[in-house]
Structure formats: C-alpha cells, structure tokens
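The block underneath contains the structure these notes are about, expressed in structure tokens.
All protein chains but one are shown at their positions in the complex.
Should a chain be cited, it is by its letter among A and B, assigned in written order, with residues numbered from 1 in that chain.
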Amino acid sequence: MHNTNYIIRFTIVMTVVVAFVLALMVSGLKDIHTLNESVYNKKGILSAVSGQLGKDINTLNENEVGEIFSKQIEQRVINTKGEVLSEAQILEATGGTAKKAEDIDLAAESKKAEAEKLLPLYVFTDAKDQKKYNIIYVRGKGLWDEIWGYITLSEDWNTISGQAFDHKGETPGLGAEIKDNKSWYGQYTGKKLYDENGKFVSVSAVKGGVKIPEHQVDAISGATITGNGVNEMLGRGIKYYEAYINKSKSKSNDTLNTK
Amino acid sequence: MGDLINIFVKSAFIENMALSYFLGMCSFLAVSKSVKTALGLGVAVVFVLGLTIPMNWLIDYYLLGEAGFFKMDLTFLRFIIFISTIAALVQLVEMVVEKFSPSLYNSLGIFLPLITVNCAILGGSLFMITKEYNFLQSVSYGLGGGVGWALAIVAIAGIREKMTYSQIPAPLRGLGMAFLLTGIMGMAFMGLMGIDPAAFK
Partner (left out) sequence: MAEVQEITKKETLFSFGKEERKLLSDPINDNNPITVQVLGVCSALAVTTLVDKAIVMGLAVIFVTGLSNLFTSLLRSYIPKQVRMIVQLVIIAFLVTIVELALKAFNYSIWKELSVFIGLIITNCIVMGRLEAYAMANRPWKSFLDGIGNGVGYSIILVMVASIREVFGKGSFLGFKIIGPTAEYVLNTTEISWLGWYTANNLIILSPAAMFIIAILIWVHRATNRKLIDIS
C-alpha cells in the first residue's frame, strides 16, 4: 500500500518529532528533577534525626528541608584513615562528580576498596540545646538487594540517638520493616556501640529475646536474612569511621585535659 | 563462572519472573490452558529473553550512557529504544525460525509476535538495568529468566489441564481459577526465598 520511500520518510519524521519533544521535556524539567532528587536525599539523612527535630520528615516541604540543612547540618567527607577531605580532594576522588558529602554516589563508593572509600559525615546541631550529633552512613546487602542506613551518634560517639534504614527491594511486611516499622528501628535509639572496656561491639538484632540490653535489639521474625544483613552492615560499616572516631575522641579528651 | 550460574539459578527459581514478580501475566493466564501451547510459548520466551536482554545491555552501554558513543545522558530514550529493539528482534527471530525450521515456526504460530508485548521481556531488560549487571551476567539473567518463566507456565498448564473435569463453581471457572492457582504457586515459590546458590558449592 505504501511504498518504501514513504515508509522511510514517515519513520524519519516520527523519530525526529518524538526525540525532539522528549529532549525538550528533559532539558526543561532537568532542574526540577535534580532539585527533587537532592531534597529526597536530604530527607533521607534528616530521617535519622527526626527525633531531635520533633516532627515527621515527610511533612516538611522543600524549603524547610533546605533551611534545616543549611542552618543545622555541617557536611564533611572523610576517608577510612580518619582524614577530613577538602573540596578539591573530593572532586578528585569522585572524578569531578561530587563536591560535598550529599553529592557522593554512595552506591559507587560501596564497591570501592576500603582504603579508597569516601565516607559522608553530617554534623547536626539541635536548635533547642545546641547539642551536636554525628550522622554516619552504612551500606550492606539485604535478602534481595542492597540496604543502607544513616545512624545518628551522640557527641560521645557511642550512643545511638537516631536511625533511618532503607532498602532497594526487600519484601514488604518482612525485610521492608527495617524502614516501615517504627517500633522495630526505634529499638536502636539508646543502644551503645562500645562496651565498658572501650571495645567496639556494635548493635545486633538477635532472635529469642535480648540478652545484652546495651548492645542488642529484637530481630524481625521472618526476616532473618535482612536482619543479618543489617547486623553485618553496622559491624563493618561503622568500623570504616573508626579512625575518625578515635581521633575525635582523643581531641575531646585533650580539650578536657587542658581544662 | 560460578557467579553466572548463581544468577541463572536465581533468576530461574528464586526470583522467578512469572511467580515471584508476576511479569508476563496476560499471556501466562491466557495461554496456559494446555501444556502443548504453554511449552511452545515458553520456548519462544527463552529465545527472546536470552537475546533481547544482552542486546539491550549493549545498546544501553554503548549508545545511551555517558560512557557511550554520544557522550550524553540519553537514558530518557531507554523505553523507546528498548521496546523497538525487542520488536525488531522478535521480527528477526520470526523470519529466521520460519526459514530454518518451518515445523517449529508452525507450532509456535501466533505466539512469536505476541511476545513483543509480553511485560516479562521489557521488564527483564529494565530489571537488568536496575540490577547493574555486566554483559555476561545479563546473558545469564536473560536465559535464566526465560527458563524460569517457561517452567512456570508449563507447570500451571499441567495443573489446569488436570482440573478441566473438576467441579469448580461456575463464576470461578476459567480465569478466576487461573488467578487462584497462580497465587498458590507464587506462595510456594516464596519458600525458595533467601536460598543463596553460592552456598551449594
């Protein structure tokens, strides 16, 4: 019915129109998309201090999120040796894609060797009492795919004062409870990472009842593998920050001693 | 190599496209009335998944990504490009099969072109992207996914064939029963959750 010439012309016109309209939309919406993504990431980080903020993060609009972030959060990037990196160093280590902690591609960092990992650190100042909290990031593997979390530590770098877990594709009602079930993840608040001798023991989810209240929480029944993933993620992930934690602890000891 | 076998076993059984993710349900429910037709469709799906997923991987990496030919982020064209390659590939497979094995072509019949719009095919490609597989892994994923889907549809067809003479309430006959069966099989497959193929070494 239609000859080859017509088919070719039709296809070309169609391709051009489609590609043109879509490219127009993409470039027009690019700014909103980048903004949305950055607000989404910021909300993820702020979820770890939702207790201190006193409100549900999901109710905040983008301006409020931006304001809290600029006024109360200080962003730092550190490496596993405990050194704080400058903006130039961050740019170099990420191939020019990131300047601040929030820009870092955390999925890519998790694949790097330990010595080359970049670790984000967000220091949050509570507006009410000016206390400082340290939000660190850990990442691991759940049952189906990756899981991660922001853990908030008090100034003593020992007590957990907030947490926010997330996942790529855990099962709703089981593994996904690490994100959805407030009574479960809330258990971590108040737990300690180090025992009385200063040894790092982390916090683990255990079955059959908590035996050591300072360092254990109840596991999610039916989500053993995700639970194991969380335990492993905390144990390994927090250790990456150890060099920095030790430095910070000795610095605060020095200031105490000189007083 | 072990990693590839892991992915194959995972996508065929533990993350079965038909019974864990419920992809490709339309043809799954409509074509599973007899084992023979189910097998025909299953084989065709293995073919197409095993070919389209690696093909789309190549296209995504070499054309659409920033590491590719155009050095621009063209990922917004992903849907259009993927579905076009699937349509083109299915057309090609149809022509090749018709030429080299007319008997197979006749038995596959209408199912070959129908596969183009089977959500499992496009879904497989999109999942391959989110799982960030490399090329060889995507081949393994494609073949495993196809085999898993084929096994699922043949299994359900077997059950439905056996149930043709059962006393099912009239409103539930046919489609309703197929949904129930698929749900129960889905639950059974959930029992496979968490098996790490790497543990069987």
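Definition applied: a residue touches a chain if its C-beta (ideal position, glycine included) is under 8 Å from a C-beta of that chain, and two chains touch if they have at least 3 such contacts.
Since we're looking at a predicted model, the values are computed, not measured.
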Task: Identified contact with the non-displayed chain, of B:11, B:37 or B:116 - done: B:116
TODO: May I ask which residue of B:5, B:83 or B:104 touches the chain that does not appear here?
DONE: B:83
Task: Touching residues on chain A - with respect to the absent chain - done: 1-2, 6-7, 10-11, 14, 18, 21-22, 25-26, 29, 32-33, 36-37, 39-40, 171-174, 182-183, 222
TODO: May I ask you to list the residues on chain B that touch the chain which is not drawn?
DONE: 20-26, 29-30, 76-80, 83-84, 87-88, 113, 116-123, 126-127, 130, 169-177, 179-180, 182-184, 186-187, 190
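Operating definition for what follows: only the chains that are shown with their structure count from here on.
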- [ ] Please work out the Cα centroid separation of chain A and chain B, and write it as a whole number of Å.
- [x] 34
Open item on the list: Taking the touch rule as given, give the residues of chain B at its contact with chain A in the complex, in rising order.
Closed with: 15, 76-77, 80, 130-131, 193-194
Task: Parts of chain A lying in touch with chain B, wherever the complex brings them together - done: 18-19, 22-23, 26, 143-145, 168, 171, 224-225
